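Every protein chain except one is present and positioned as in the full complex.
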Amino acid sequence: MDVRSQISMVFHLDKCIGCHTCSVACKNIWTDRKGAEYMWWNNVETKPGTGYPGKWEDQEIYKGGWKKDGDKIYLKGAGRPKSLTNIFHNPHLPKIDDYYEPFTYKYLDLIESPAGDDQPTARPISMITGEPMDIKMGPNWDDDLSGSPDYARNDPNLTKLSPAEQEAMFQLERMAFFYLPRICNHCLNPACVAACPSQAIYKRGEDGVVLINQNVCRAWRMCVTACPYKKTYYNWNTGKSEKCILCYPRIESGHAPACMHSCVGRIRYLGVLLYDADQIESVASSDEESLVDQQMNMILDPFDPEVIAAAKANGVADSTIDAAQYSPTYKFVKTWGLALPLHPEFRTLPMLFYVPPLLPVMASVRDVSNEAQQEKLNPIAKQWPDNWLYDTSTEEIFGTIDQARFPLEYMANLFSAGDTSKVKERIMKLMAVRIYRRHKTVGDISEEKSNEALSTAGLTPELADAIYYLTSLPKFDDRFVIPAAHREQAIEMMEFTGDVKGNTGFGFKDKSAERGS
Amino acid sequence: MNTLNTFLFVVFPYVAGIVFVVGVTYRYRRTAFTVSSLSSQFLEGDKLFWGSVPFHIGLLAVFFGHLLAFLLPQATLAWNSVPVRLIILEVSAFVFGLSLLFGLLSLLWRRLTNPRVRVVTSRMDIAIELLLLAQVVLGCWVALGFRWGSSWFAADLTPYLWSLLALSPETDAVFALPLVIRLHIAGAFLILFMVPFTRLAHFVVAPLHYLFRPYQVVIWNWDRKAVRNPKEPWSKARPKNN
Amino acid sequence: MTSRRRSRAGDLKETLKGGDARILNCLTPHGKWHIHSTYMENHRMLTLSRGCEPVWMSEVDAAELEIKDNDWVEVYNDHGVYCARASVSARIPKGVCIVYHVPERTVGIPKSQVRGGKRAGGHNSFTRIHLKPNYLAGGYGQFSYHFNYWGPIAPNRDTHVIVKRMDKVVF
Partner (left out) sequence: MHKLAEGFSVSATVLFVGSIMVAGVLLHPDVAQAKTGEEIFQSGCNACHTIGGGRLVGPDLLGVSERRTEEWLVKFVQHSQAMVEAGDPVAVGLFEEHNKVTMPDQALTKAEVLAVMEYAKTPHVIGAAQPDEPVALTEEDIVLGQDLFEGSVRLSNGGPACNSCHDVTNDAVIGGGILAKELTSVFSRLGGPGVRAILGSPPFPVMQEAYKDEPLTELEVKALVGFLEQADSEQSLHQPRDYGIGLFTSGVVGSGILLAFYSLLWRRRKRSSVNQSIYDRQVKST
């Protein structure tokens, strides 16, 4: 048992309001630089939607992640033979137009334009060339289903749904969408690390943060192809790849990463997970049906004395083990079984987990007789052509899940490699907690019914209270359990931080970090 | 003329060699950040295919062809002793040379005409591309105009290059070669000279070690023993700040 | 139905619907990224939205008008014109278009074709400027000037407009 620790995160999607404060916080700190304008290490997507970059989930286009062949897994678009033969021209590299051409406006025209018979306007100009441009794409272009004929309807996760099911999702009256914040998953089996020909990308042993050594990156661009989440970005100016660093300088000094700290909906939880690194290879190459379960199994119980002993033997600090025992992510992922990894079928073993959104599922559609309704209403009332009712009743406890206006298959394609039972299990728990709380606060649901709901979902009132607490009332220290970083051991890699004070981004200390020629 | 010849074929090769070794080592060790292939595929990828692929593959083929005649002159002559083999060798070398020329021209065209690529183009990029272009044009000219170069390279230039390495240059033969060939030789040394100052530096970090490493890389910054021993966390690695 | 026709005529007395245009009801829900009219125009928010304040319209209307997502459209009535890009979405009901909050014409607004090549499309330009009488009641605080405050506010912006695709975009 090779016990290592991983800083992990949980996103409670029901709480995400899609405000992009996380994206802006991240951008302001890390990617407000030349060559990085187009990068959003943290971005928030509307689902259904094609996201950023366009259709990133479609690995037939981008060839990211691992694929299983026999008992082994191979990188789909990179790896030893492909990385080296495609080094002169990477055939599946996303281009800037797959993300968007960063733009600003020529504000000086407002001041410097000669007098004319019409007022001047600041035209959009490219932040790459400085030339006037037409804005065709942005990092959040399909926000709130905008451009749905072009984008949301082409969401790669819809492909397994029948045309009728797809069409139902876009009927105005039953429509639903939710937000999906994404950062680097800091995977246990990262494809970017495996694909990097120059060995510039590595995973930190202490906390599992995946980083790119900027002095070793040689712009072979294979990480961009290999990452199925498209979370390594190529800086076109410096000729280096960059990615989310999980704000490790903040974590090391006990602060939550900027995206989490700024989160308005408080949807994010951060904590340590202990896992068994010996299992990485076998788990990553297990069958698609068992991928999620296997990944959950390799996360170890931090209270198990054997695990603790093995962790200590492996150099995991006591402070880290303490943090793991109090980790909110461990509770969401393991104890309560509420969270799922994003696209486990990419086989990178992502270490960010999502609590699937309940709200688009809650309301369902019920067949009613419109004629009967019509008699009760006056003649001016709107007459809907179809016979259904938007139904939020809890009469049947879990009855609404299967006829949810948001198909479970869609969620399953996102979070459990297509297995709807895993999503349903989690949605039932969320719903049971809701029923339980309604019983407690509103009181229109009987205790029997509430208990029935809890036991069917596999919960107890105590667990439901704990879930309710961590979901609705947590304090900062409950949401972010950051292990001490032991900088006294790690200081060599940072050197004197005072040198880089006052700089944004990477805080380059001298001119040695400028674009080469 | 003789002074110029002596400079180009006796002095300059050593200057170029030393500048290459010292320059590349310095750049790699001190300003590693600048060592990058500076790929512009992200900004423009379609035209790049028709430039980069024929250019690089052609360049590698031609480079290793020269290297082969340099390292194994007798084997080259033996190969060439059968006329069919000689013609196959010469034609394929010329084919790679021409595709290299095609690739280089399309790269240059792309660099000059694509507005996005021009943003990431420095004067040195243009200069080195023109230098390479001159070298490749001269090379094709030599292949066509002074044919069976594989044979006379092995017979005449291999001894010259070895004599350079032996620190006793024998230059009579080189001095007597036609101007085009001499320019081609001098061009090679000039390119070697320019490597540390240009993006060509990326060829010395060709990622061959990728073939031999495991896929996953985990780096521990802590001393995993010391972090377990609360009594002596400071003795092994004294913090520099905080 | 007569009442609806009259209300349309209220804002479209002089403006004629010509060619491939369509009369839509224009609404103003609360903007997603605005504190009222503020903050939308900074670079971050413009990047995260579409670089302008789009006109949201339904897939159905857009198909009839042959407007595709991100096409430039002119939205106009008797009061004024607003040039913006269309955001075509299944989320918008048929017969309605929405604009969260029109920005000033200083940022990325092309010249209006229906207004003779003038830069038209500025702030709130197709909404009525008549004040609602109930705004005049009370302590008169609304008549004191505040930056970005004086002017018609959201409830005024329930009006009818003509929407037309722009075939030529001139800045």
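Going in written order, the chains are labelled A, B and C, and every chain counts its residues from 1.
Criterion: a contact is a pair of C-beta atoms (placed from the backbone, for glycine too) under 8 Å apart; a residue touches a chain by one contact, two chains touch by 3 or more.
This structure is a prediction, so every number in the text was calculated from the model and none was measured.
Participant: Looking at the whole complex, which visible chains does the left-out chain touch?
Facilitator: Counting the whole assembly, the omitted chain is in touch with A, B, C.
Participant: Looking at A:Trp40, A:Trp66 or A:Tyr202, which residue reaches the missing chain?
Facilitator: Of the candidates A:Trp40, A:Trp66 or A:Tyr202, A:Tyr202 is in touch with the missing chain.
Participant: Pick from B:Leu4, B:Val82, B:Leu112 or B:Leu130: which residue touches the chain that isn't shown?
Facilitator: B:Val82
Participant: From the listed residues B:Ser99, B:Gln135 or B:Thr198, report the one that touches the chain absent from this view.
Facilitator: Of these options, the touching residue for the absent chain is B:Ser99.
Participant: Based on the whole complex, identify which of A:Gly18, A:Gly35, A:Gly54 or A:Pro228 touches the chain you can't see.
Facilitator: A:Gly54
Participant: Of the residues in subunit C, which ones touch the absent chain?
Facilitator: Its contact residues with the unshown chain are 68-72, 110, 166-171.
Participant: Just the residue numbers, please: which parts of subunit B touch the chain that's not shown?
Facilitator: Contact residues on subunit B toward the absent chain are 2, 17, 20-21, 24-25, 28, 45-46, 49-50, 53-54, 57, 74, 77-78, 80-83, 86-87, 90-92, 94-99, 102, 143-149, 151-152, 154-156, 159-160, 162-168, 170-173, 175-178, 181, 204-209, 213, 217, 219.
Participant: I need the residue numbers on subunit A that touch the omitted chain, in ascending order.
Facilitator: Counting over the whole complex, subunit A touches the hidden chain at residues 50, 53-55, 58, 61-62, 86, 89, 91-95, 97-98, 132, 134, 136-137, 150, 198-200, 202, 213, 215-216.
Simple rule for what comes next: only the chains that are shown with their structure count from here on.
Participant: Which chain's mean C-alpha position is nearest the mean C-alpha position of the whole protein set?
Facilitator: Chain A is the most central one.
Participant: Quick check: how many Å separate the C-alpha centres of subunit A and subunit C?
Facilitator: 35
Participant: In whole angstrom, how far does the Cα centroid of subunit B sit from the Cα centroid of subunit C?
Facilitator: 60
Participant: What whole-number Å value describes the gap between the mean CA coordinates of subunit A and subunit B?
Facilitator: Centre separation, subunit A to subunit B: 43 Å.
Participant: Among the residues of subunit A, pick out those that touch two or more other chains and give their numbers.
Facilitator: Answer for subunit A, listing residues that touch two or more other chains: there are none.
Participant: Counting only residues that touch at least 2 other chains, which ones in subunit B make the list?
Facilitator: none
Participant: In their complex, what parts of subunit A are in touch with subunit B?
Facilitator: Going through subunit A, the ones touching subunit B are 75, 79-80, 83-84, 87-90, 93-96, 128-131, 189-190, 193-194, 196-199, 201-206, 214-221, 224, 234, 236-240, 280, 312, 314-315, 317-318, 486-493, 495-498, 512-517.
Participant: Considering the complex alone, what residue numbers of subunit B touch subunit A?
Facilitator: For this pair, the touching residues of subunit B are 30-45, 48-49, 52-53, 55-57, 115-116, 118-120, 122, 124-125, 197-199, 201-202, 205, 207, 209-211, 213, 215-228, 230, 233-234, 237, 239-242.
Participant: Applying the document's contact rule, which stretches of subunit C touch subunit A when the two form their complex?
Facilitator: So the residues of subunit C touching subunit A come out as 32-33, 43-44, 46-52, 54, 56, 59, 62, 68-70, 85, 87-91, 93, 105-111, 117-119, 169, 171.
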